[in-house]
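One structure is given below, represented as structure tokens, and several questions about it will come after.
The complex appears here minus one protein chain, its other protein chains still in place.
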Amino acid sequence: MSKDQIIKSNFKTEEYFINMGPQHPATHGVLRLILTIDGEIIRNIEPDLGYIHRSIEKMCERDSYQQIVHLTDRMDYLSSHINNEAVCLVVEKGLEIEVPERVKVIRTIIAELTRIASHCLWWGVMGMDVGALTTYFYAFRDREMINDIFEETCGARLTMNYNIPGGLMFDIHPNFVKRVKDFITHFKTKIPEYDRLLTGNVIFQKRTKGIGILTKEDAISFGASGPVARASGVSCDIRKIHSYSAYDQVNFNEVLFTEGDSLSRYKVRIQELWESLSIIEQLIDNIPEGDIKVQTKAVIKLPKGEFYQRVETARGELGVYVNSTGTKNPYRLKFRSPGFSNLSVLNKIAKGYKIGDLVAIMSTIDIVVPDIDR
Amino acid sequence: MTNQEIQHIIASWSDKLEFTEEESEFLNVIVPKEELYTICEQLKANTDLKFDYLFCLTGIDWGSALGVIYHLESTTFRHNIVVKVKISDRENPIVDTVSDIWLTAEFHEMEVFDFFGIKFNNHPNLKRLFLPAEWEGYPLRKDYVDEVNMVIK
Partner (left out) sequence: MTKSIHDWLFSILPEGIASITEMVLIAVAYLALFAIAGLYLVLLERKVAAWFQLRLGPNRVGPFGIFQTMADALKLVSKELTSTDRVDKFLYNLAPYFVIVTALLAMTIFPFSKQLQAFDINIGMFFLLAISSIGVIGILVGGWASNNKYALIGAMRSGLQTISYELSVGLSILTMVLLTGSLQLSEIIEIQRTGGWLIWQGHIPAIIAFMIFMIAGTAETNRAPFDLVEAESELGAGFHTEYSGMKFAYFFLAEFINMFIIASIAVVLFFGGWLSPFGITEGITWFPEVFWFFIKVLLIIFLMMWFRWTFPRLRVDQLLTLEWKYLLPINLVNIVFMAIVIWLNWIL
């Protein structure tokens, strides 16, 4: 008898199910994963969604376009500004409005700040998921500065609702430019600190290098986007490919890695912090003067037809599909959320690894559950 | 590749396709549901088209018919196309799955099944994704009524 047969005849082993979530620290919200486990090794992962499903798409069908903007904050709450922007852009596309340059630049700056804030939070949580608890507080220290900037300008820290179809709700606060510059100087000294604390750590490298490999073909086929796809070498940055707002005025690199493992997903986001800083730096000194909105009618009616707008949130590609019949409500509105497609990758890349790896892989995918459930 | 050229290539595959560019920024192809799978397969396999990225899959209720809309992009050529399929049978709507062509469709089709009740042939794991398994009706259909939970304006 071979060694395997001896083991089989002497020990009876069984695969068993384990529920990871809906209440579990690693799922970052109410996501439930049904794991089939053989000892510590994961054989199958089946996500069970819907614990925070609010049917935003159905609500959109009864709301006016101005109201829809407010619902999008609650999807991917870490990229709330970018979600707002997506809806505003699609409405502007439908109405054929060209927003003033000032609006474009301000939108871009705030979107990049949002991206930094989101990546900061991700970095903190990533560290926590692999067991280094200190990262969380380092990241929150820096994220807090961004939130304070937002609070001063928009009055809200997370769900900002700063965009309206046609422009911005208010002008930026007089302190805005100064505080953003302060933040940039501060944060430039902090990213190397992040690297020293976590990136260079041997244990961290061992935990992530070569783990959860997503090939380029799979990344495209699974519709992965954002840092998850870029770590696999898929060029998918909507800011470059289908440029919107002021992204065509700035120079930045699309961060691409080819390994596709957890570590490269991690590195993409760290590099993106630098890119976002450089985008803000290029724009912050030359915010053009001008109006902050184009006056739209009180009741916005989109012409009959279909409109699609893609934006790059911190998690990847957010698409808004609007099918209008010419009334004040959309006939059908669909959000193509980045998290939903990125999550579908999980079963493919985490199979065969251990529970600890699954947690690390999940946090490199950077899931925000309301974004998946909508 | 321009939309005309794409249309030219696709039109040669079947004569039952309708093309339109009205009221949309993309080229739209309306495909009969029997031919959906073969058309989709060719859209991905054709070396001049290479539509390998399904970036959006939307279910829609047109009143008279249900439909599925596929937004496709080629990551090599960066051209887009929208494939639409109409299903006139509202009681028992069935269409072929494309989840083996684009893996992302597996989750999106589950979502469409959940909200529109469109069944996908050969789908590996078709079940309610967001709603509980015992939920009655399909909420995103226009004729769905729920007096308790829906606010109608």
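Letters A and B name the chains as they come in the text, with residue numbers starting at 1 for each one.
In the analysis below, a residue touches a chain if its C-beta (ideal position, glycine included) is under 8 Å from a C-beta of that chain, and two chains touch if they have at least 3 such contacts.
Predicted model only: the values in this text are computed from it and were never measured.
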| message | Considering all chains of the complex, which shown ones does the missing chain contact? | response | A
| Identified contact with the non-displayed chain, of A:L198, A:V228, A:L263 or A:I367 | A:L198
| Looking at the whole complex, which of A:P100, A:G127, A:G260 or A:G316 touches the chain that is not displayed? | A:G127
| task | Kindly note down the residues of subunit A that lie in touch with the hidden chain. | result | 16, 18, 24-26, 40, 127-134, 136-138, 141, 197-198, 201, 203-204, 206-207, 354-357, 359
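One rule holds for everything that comes next: only the chains that are shown with their structure count from here on.
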| query | Across the complex, what residues on subunit A touch subunit B? | reply | 49-50, 53, 55, 57-58, 62, 93, 218, 220-225, 234-236, 241, 303-308, 310, 317, 319, 321, 323, 332, 334, 336, 340-341, 343-344, 348, 373
| Quick one: in the complex, what on subunit B touches subunit A? | 22-26, 52-56, 58, 60-61, 69, 71, 75, 78, 82, 102-104, 106-108, 111, 115, 129-132, 139-140, 150-153
